[in-house]
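Structure below; questions to follow.
As you look at this complex, bear in mind that one protein chain is not there, while each of the others sits in place.
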Amino acid sequence: MKKKDLLKNVIKHIDITSFDSTPIIDSMREMSFTSRDTATATDILIRMLKDKGCSVILTLAGSTSAGGCMQLYHDMVKYNMVDAIVATGASIVDMDFFEALGYKHYKGDPYMNDKVLRDNYIDRIYDTYIDEEQLQACDATIKQIADKLEKRPYSSREFIWEMGKYLKSGKAKKKNSLIQICYEKNVPIFCPAFTDSSAGFGLVMHQVENPKKHMSIDSVKDFLELTQVKIKAGETGLFMIGGGVPKNFTQDTVICAEVMGIDVPMHKYAVQITVADVRDGACSSSTLKEASSWGKVDTVYEQMVYAEATSVLPLIVSYAYHSGIWKNRKSRNFSKIF
Amino acid sequence: MKKKDLLKNVIKHIDITSFDSTPIIDSMREMSFTSRDTATATDILIRMLKDKGCSVILTLAGSTSAGGCMQLYHDMVKYNMVDAIVATGASIVDMDFFEALGYKHYKGDPYMNDKVLRDNYIDRIYDTYIDEEQLQACDATIKQIADKLEKRPYSSREFIWEMGKYLKSGKAKKKNSLIQICYEKNVPIFCPAFTDSSAGFGLVMHQVENPKKHMSIDSVKDFLELTQVKIKAGETGLFMIGGGVPKNFTQDTVICAEVMGIDVPMHKYAVQITVADVRDGACSSSTLKEASSWGKVDTVYEQMVYAEATSVLPLIVSYAYHSGIWKNRKSRNFSKIF
Amino acid sequence: MKKKDLLKNVIKHIDITSFDSTPIIDSMREMSFTSRDTATATDILIRMLKDKGCSVILTLAGSTSAGGCMQLYHDMVKYNMVDAIVATGASIVDMDFFEALGYKHYKGDPYMNDKVLRDNYIDRIYDTYIDEEQLQACDATIKQIADKLEKRPYSSREFIWEMGKYLKSGKAKKKNSLIQICYEKNVPIFCPAFTDSSAGFGLVMHQVENPKKHMSIDSVKDFLELTQVKIKAGETGLFMIGGGVPKNFTQDTVICAEVMGIDVPMHKYAVQITVADVRDGACSSSTLKEASSWGKVDTVYEQMVYAEATSVLPLIVSYAYHSGIWKNRKSRNFSKIF
Partner (left out) sequence: MKKKDLLKNVIKHIDITSFDSTPIIDSMREMSFTSRDTATATDILIRMLKDKGCSVILTLAGSTSAGGCMQLYHDMVKYNMVDAIVATGASIVDMDFFEALGYKHYKGDPYMNDKVLRDNYIDRIYDTYIDEEQLQACDATIKQIADKLEKRPYSSREFIWEMGKYLKSGKAKKKNSLIQICYEKNVPIFCPAFTDSSAGFGLVMHQVENPKKHMSIDSVKDFLELTQVKIKAGETGLFMIGGGVPKNFTQDTVICAEVMGIDVPMHKYAVQITVADVRDGACSSSTLKEASSWGKVDTVYEQMVYAEATSVLPLIVSYAYHSGIWKNRKSRNFSKIF
């Protein structure tokens, strides 16, 4: 099988403005199990957006950006539903920046022989394919950006801001990337494990070529800056896709502010969509009630939705979009703090 | 807390004709993970319905009927998308017949103290409440029906047909039950573990009061009759909600026909929606590919959707309804075989 | 690939008397997550066995008998740890009776091409193979037994007792089957969905060949008889492997006795080993706390263990065996009630 035959069907990202899920969510509110949980999660998102004093933090883990939700996250920022983002490096670099550079994700087969893929330099995420040669071009671009920066420690937020500037300067082949809209709308993006992504390869090359003096990624600075966002924000709502480091890192800002001697409220609203099983004692699966024992998340408005996110997220966000609530929200411009 | 305060919010069943999921499924077809699987499952359902030679068997396990999908199953029969049903006893008796008698399911709290519920004679299914006193009235009705029947072994299909006749005779407080529409449209319903439900209580009472001569439920007859449906049908598609006995029993009809010396095709199409994990070696979670090793299910058109059914099923069936494909299907009237 | 090469490595059943898990369980008691749950489950089993007034009911769903736990269940009966069994038909007929007739299960590959298996008449359960031709011989034996019986409705318990008698009469090629030891020790076995197994094929053939007058399987009688066991037993403990119909059926006996006007205690102890996810609203996954809202299971001594059973069950039962507690238990001989 030839590479071009394997990479034939492009993943298209769902446009949540093109259909209106309102009647579906309204029906699900009166049902049980995951459908009602989905409606409750939607209602909590609406509450976050209505609450004038509340800033919304989106956290992303997993591969939903590759899997068709990239435009959805862009639209949440465009339509003023998100004030800060905490994500895995892969979501931001390998997926969003990658497509901004003009590359694509492809529909694949979860039962494909992985040796055939390996021979064709195709990477697989369950049922989705990536051209590894294009990923390497993405790595190289990261290196180029790093090479031009002042040699000092950067937070991931600072570096991602530079990526946005790069795209905005005319280098973007696709306009509506999450990185670029966040750059334009002053929504900071944090990747607490930034190096654990395609960016890592580019940045390692930068350091290898500049062994004595080079830029670095300071994850302590990330934590400090995200806590400063929390302090500035006051009340917050979390909209979490998957768990992982982004979930834990964001929840921890409440404690971090406390450690810094500044009293901030617990996260007031929290929604998480995940299939992780609570019984394994890992953070991805830990309930929002459990988080309240740590003083991180308040328990009045919280909902976990037990679903693979691509199946329910479009319904939730389409509902929020069509509610029009976002029209009355003010931009926080948190990027301007720094 | 008082019982009437706990049983306040009635579960309402979703009406898949009231909204059109077509643009959502069309978008999901171009995405990844569960969203694409949902679209593929929908496309396979459409294929089943388009295929003139193919009969559709719906299998039901779990509590989706209680949880808001009862009208949806009714509508699949009404709009000619289903030719036979194999279900757990609970789906048919405790849920569908129960509501046909005028009783309701209620929205509940998964974190409720179960002692409080016990004290109020309220039964809980995750986040759904049932009034146990009403369930007992349902048991008693089953006994009444049994008491009037000739004393002999019945297949569950025969007994459920009697339940449909009972409802049709003016006893139904709610017209659109699955049992009644199936009775009217000659769609047979099989419950291979019929006694494992509210029906069991009524039937045990019938036998206790009639120790010498009583009706009984012959599950061998069920298997024979369902196999006769398969033989009559020829080509078949399976639309499976959950796994359990209904899944296995229905798949096994191919082998049963073979054992009877009659060559029938494997199930040609198969869709299953489940969250069961394939790695535990149980039938609920066994893949449709695995079933093909048994000669039960063909593997060309098969899709497992990894989701709690209430979240994706309304999208799938709304799409099928709005496709209008069902308008060209002929009724099979399989009940008339017997 | 040839059949004999695919069916080369026989599954061997673990012998829990051959090693002593006591120090492992004792260590796990002081840990967290599934390890502590495993120890707690073990401790509850020990309590059941120590409690002079308590009868123990084992429920079986899934394929653990095929997967190496067949000897373990036999030993639980042999060493007086189990007083009644409620199981899926597959566990009892396709697996236990099948091996009693001298056939074997084989180690297989979960990634095997199922078409190759199909062509060789090999059935697959995840990573385990079965020779379909041997299964058909098993079906035929069931038919032989049925053919010789009086033509009337039987509970599955009655029929399985006949299977035990058949094996005991010299037909067993392997002595230590669960069916035979239960026959010898008067431990009744119930399969509420008996026909949903290899037995179904044999029994259908019996009815097809004897259309006018034949034996049948009356699942109402099963429910009545199991409830009579519960009434006779008084206090009970449940040791549940997987969920499914056996779990629900057994729990329901408390309600069934109540419906019959006889007051029996809720199941006093309950252990369940399962990987089913509580959030899907199905019975297999429903928590034991949820069951208490139905008045089925008391909540003082209950533990769910989140594990695929073959991994933890040998540790639990080896501990119980080496405790020697069973030496002081009296046989209940529940089969003699009937």
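As written, the chain order gives the labels A, B and C, with residue 1 at the start of each chain.
Just so it is clear, contacts are C-beta pairs under 8 Å (C-beta built on N, C-alpha and C of every residue); 3 or more make two chains touch, one makes a residue touch a chain.
Values in this document were obtained by computation on a predicted structure and should not be read as measured data.
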Given A:28, A:70, A:100 or A:275, the correct residue touching the omitted chain is A:275
Per the whole complex, from C:21, C:42, C:120 or C:219 the residue touching the absent chain is C:21
Missing-chain contacts on subunit A, rising order, are 61-64, 66-67, 90, 112, 114-115, 117-118, 122-128, 132, 136, 139, 153, 192-196, 200-201, 203-208, 216-224, 227, 242, 244-245, 248-249, 252, 255-256, 259-260, 275-284, 286, 289-290, 292-295, 299, 308-309
Note that subunit C touches the absent chain at residues 10-15, 18-19, 21, 23-24, 27-28, 30-36, 38, 63-64, 66-69, 105, 107, 125-128, 275, 306-308, 310-312, 314-315
Those residues of subunit B that touch the unshown chain are 32-34, 277, 279-281, 306
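The rule is simple: only the chains that are shown with their structure count from here on.
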Per mean C-alpha coordinates, the chain lying farthest from subunit C is A
Subunit A turns onto subunit B (C-alpha superposition, degrees, nearest 5) by 180
Taking each chain's centre as the mean of its CA atoms, subunit B sits from subunit C at a distance in Å of 26
Here the gap between subunit A and subunit B, centre to centre from mean Cα coordinates and rounded to Å, is 39
Between the Cα centroids of subunit A and subunit C the separation in whole angstrom comes to 47
So subunit C residues touching two or more other chains come to 277, 279-281
